[in-house]
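Encoded as structure tokens, here's the structure I'll be asking about.
A single protein chain has been removed from this complex, and every other one stays in its place.
Naming follows writing order (A, B and C), and every chain is counted from residue 1.
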Amino acid sequence: MATLQIREALRHAIDEEMARDERVFVIGEEVGHYDGAYKVTEGLLAKYGERRVVDTPIAEAGFAGVGIGAAMAGLRPIVEFMTFNFSAVAFDQILNNAAKLRQLSNGQFTLPIVFRGPNAAAHMLSSTHSQAFESFYCGFPGVKVVSVATPADAKGLLKSAIRDDNPIIFFESEVMYSVKGEVPDGEHLIPIGKAEIKRPGSGVTVVTWGQGLAIALAAAELAQAEGLSCEVIDLRTLRPLDDDAVVASVRKTNRCVLVYHGWPYGGTGAEVSDRVMRLCFDDLDAPILRVCYEDLNMPYAENLEHLVIPSPARALEAIREVAYRQH
Amino acid sequence: MATLQIREALRHAIDEEMARDERVFVIGEEVGHYDGAYKVTEGLLAKYGERRVVDTPIAEAGFAGVGIGAAMAGLRPIVEFMTFNFSAVAFDQILNNAAKLRQLSNGQFTLPIVFRGPNAAAHMLSSTHSQAFESFYCGFPGVKVVSVATPADAKGLLKSAIRDDNPIIFFESEVMYSVKGEVPDGEHLIPIGKAEIKRPGSGVTVVTWGQGLAIALAAAELAQAEGLSCEVIDLRTLRPLDDDAVVASVRKTNRCVLVYHGWPYGGTGAEVSDRVMRLCFDDLDAPILRVCYEDLNMPYAENLEHLVIPSPARALEAIREVAYRQH
Amino acid sequence: MSRDTAVQAEPAGAASEHGKFASDAGVQRPRDGGDERAGSGAASEGGAARASVDEQRRLYTEMLRIRRFEETAARAYTQGKISGFLHLYIGQEAIAVATADLMRPGDRVVTTYRDHGFAIALGCDSGACMAELFGKATGLVGGVGGSMHFFARDKGLWGGYAIVGSHVPVAAGHAFASKYNQDGAVTFCFLGEGAMHIGATAEGMNLAGLWKLPIVFVIENNLYAMGTPLRRQSPVDDLTTRAPGWALDHDRWVVDDVVATRNRLARIAERARNEERPALVELLTYRFRGHSMSDPGKYRTKEEVDAWRKTDPLARGEAELRGAGLSDADLESIDAAVVAEMDAAVAFADASPPPAPEHRFRHHLVEDDP
Partner (left out) sequence: MSRDTAVQAEPAGAASEHGKFASDAGVQRPRDGGDERAGSGAASEGGAARASVDEQRRLYTEMLRIRRFEETAARAYTQGKISGFLHLYIGQEAIAVATADLMRPGDRVVTTYRDHGFAIALGCDSGACMAELFGKATGLVGGVGGSMHFFARDKGLWGGYAIVGSHVPVAAGHAFASKYNQDGAVTFCFLGEGAMHIGATAEGMNLAGLWKLPIVFVIENNLYAMGTPLRRQSPVDDLTTRAPGWALDHDRWVVDDVVATRNRLARIAERARNEERPALVELLTYRFRGHSMSDPGKYRTKEEVDAWRKTDPLARGEAELRGAGLSDADLESIDAAVVAEMDAAVAFADASPPPAPEHRFRHHLVEDDP
């Protein structure tokens, strides 16, 4: 086991897969000569050269489209969005080309492509730079969506994503790149589509992903101090959802809270809620609650931002509420 | 009362508001000289001239942005997307400019703008042209979202939308433009944010909007024949949701089915489901079921398209299921 | 004349004078005769005269096959056998035929929803094409794509795309892969003049110029985007004025002759292939039908349509074959064979089954395939 930052774990994943398969290349803004806006791709240009580490102008629709076309031709692009906020200008490429061309061509073309980059709020970047995009990209067929929160998951899932023959949207986080953790040595692959229990418990199921994980774990700790045991499930893959893992836990706890970075209306959170309601209807002892962004554009000021982003305290309140604990 | 097609009702709304307020103008592809791809704007160029009925090149991000800028300057643009599928290339303009500029400017700029056009599947247009966009546009703050299914609603809500000082996303349907119905004479305004019971009933609440309405009504008719009474609620406004109307009905029926055009993962459907689960937790006698598109890219072939799009038969099945009726 | 024969037209990239192509008169029409520059260059390079009769007949027949396919499809549409959108290629056939004829193995065509002509020219079975329009299991893409989404990878047809401009970066990606793999292929990316004003197009062209990709962007300027004439799309009439800003070679001509168009385009393609010189080519052409079946085309005058009929490359092809000695009977027998092919295509499509219900689940993700 090595202790790595998430950024390093991601880099190792890319590096290993580039070494393994000549068809894998990286493309995006500042990925090469600048060594990556957040240094995920640091050193890769030096190692693999300009053919395989491709700096682009600011043209997200353009280079996303180039990635899609290259994937159709048999290459395996890793397209970096400097942040997923900028993927908004490439939305059509992902929705109408990446997600559809295999089906539209009746299987003649396959698109092994990964779109990756940081997602959701960082710190005081205000509203255009603090958005969680999984709710958009989970909403249509033809893609898989992954969100990682630990170095081991980052490495294992990115390697699987690069080897997967489908278009994958892969979410990271600016504020988590420096988070450290143990990563198994040697070939380390984690299957796409499998959630993981990050903290076992019995009283309340807390479903989370991405930046939500740290909040959920902190809240579980606070709940534990009050004698309330939480089982924290990190979805890791958001599309397809690992219903089985969530259902098994909720059947046991009869209570469910979701904790995540993202707006409340619809999206991934509402989907999980709907599934739990439907699949565990007779097991639920309380309404499912969601702890996420307030339904607001993210303000710049730190005090306001803190109020909009979910906190362990807000998560704890929801946990208490589904457990019918008054405080 | 006049009997009008939805297309005519929309046209009357635009015409009346253009006559009433010089600041109102129409902009989009083929809205002028071609009289509208679907003839909603027929005759308006002749009446108001090129200053107020503006044909554009194919540049959705461009003309959406122009509309946004014009709204900031005090005009009241009605931006037509030939279909909402093409709004995918303007996604950033709606997400990051229309929905955010009032808040980002701390209220210095107000954006009275309507984005309108047909949405969701028409008939055999295959996957890039058959998408329901409300799930994307409902997912963030700063906009209101409307979806109309009758001529009276079309006129009354479009007039309200044009007078509203906020950005409004206004959904119509290609296959419904010729649907006829009575429209009150004289000034006819329907408030944004209010659902309407389109068929009263007592056994099952069926929540719907847009193209879902006809399916829901047909299914309610079939259910009635089996002795099952359905209350069909047309949401009409999708953001903000009229929780009260839905909750009041579900408190009465204790059962809820959603019928709509759109993908199942997340979005507006999951949001409604989540709210009903939360707000009517103790009232619900059965899981909420959603009848919508299968989780697939829309195929061209008619037989396949019919299977993907919800039908009265599929809706009836769900109604039976929540009522625990075996057949 | 073999596709390798050197041609003598003036260098592309220098040919365009960025002159106005009379579109400001309200009536959009080809420049009045006499100016060879405005035409494909047939006269100046000897054009059709330098193609053998066999070759002329072959190219003419290919154009005719497309025209008859389209006419047949239009009929089937009015009979309700085809639904959705149907964008016909009638009038523009020479472009697809010229391109198919100059392509080398491995070369790719990426185009718009107006894609049947390329499929036919590239050798796709007309029955499979018709069956696709009919939404049948035997269709080119199994009935899931319909008219706007013909794909035939093995024939070099890398697809018909229906979001205007969005295929331009994708095509650049195909060319990127060619450069990455050094596979020697050229990608031909076709787009309407209406697609020249949308963002994705500009981004894709800048990237192609920046990375010197082996790609030729071909604007099929049929003067209208739906009902919008070029003068309401753009302040410039000559769209190759945009090429220098992306460092693309450029050329521009009226497509009135299939052989000359092929030859002139071939040379541009070889520079893209061998000399890292991607290009933007603007081909002036005309669609004789409406934008799609639902468009009556009221925005055009009969005068304008008639003016363009005079330069219809199919008519020219026929006239040249006559000039080369083919008789009425010869031409009728060519046509009879083509008509028979299209009748057979309809019969095949009619007789074909619809896709199996399970087919709708296929091909989204690789694991969906049985």
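Throughout what follows, a contact is a pair of C-beta atoms (placed from the backbone, for glycine too) under 8 Å apart; a residue touches a chain by one contact, two chains touch by 3 or more.
Here the structure is a predicted model, which means the values were calculated and not measured.
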*Relative to the complete complex, which of the depicted chains are touched by the chain excluded from display?*
A, B, C
*Taking the entire complex into account, which one of A:V53, A:I68, A:A88 or A:A323 touches the absent chain?*
A:A88
*Option touching the unshown chain, where B:Q5, B:T41, B:T83 or B:N96 are the choices*: B:N96
*Those residues of subunit C which, in the complete complex, touch the missing chain*: 18, 197-203, 206, 209-210, 212, 232-236, 239, 241-242, 244-247
*If you put the missing chain back, which residues of subunit A would it touch?*
29-30, 33-34, 37, 55, 57-62, 85-86, 88-89, 123-129, 294, 296-297, 299-304, 307-308
*Identify the residues of subunit B touching the omitted chain, counting contacts across the whole complex.*
25, 51, 56-57, 59, 61-75, 89, 92-93, 96-97, 101-110, 141-142, 144, 165-166
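Here, only the chains that are shown with their structure count from here on.
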*Find me the chain with the mean Cα position closest to the mean of all the protein Cα atoms on display.*
B
*Going by the average position of its CA atoms, which chain sits the greatest distance from subunit C?*
A
_Centre distance in Å when subunit B and subunit C are each reduced to the mean of their C-alpha atoms_ = 37
_Counting only Cα atoms for the centres, state how far subunit A is from subunit C in Å._
42
*Can you list the subunit C residues in contact with two or more other chains?*
144-145, 149, 163, 166, 199-200, 364
*Which parts of subunit A, given as residue numbers and ranges, touch two or more other chains?*
61, 89, 92, 96, 103-104, 141-142
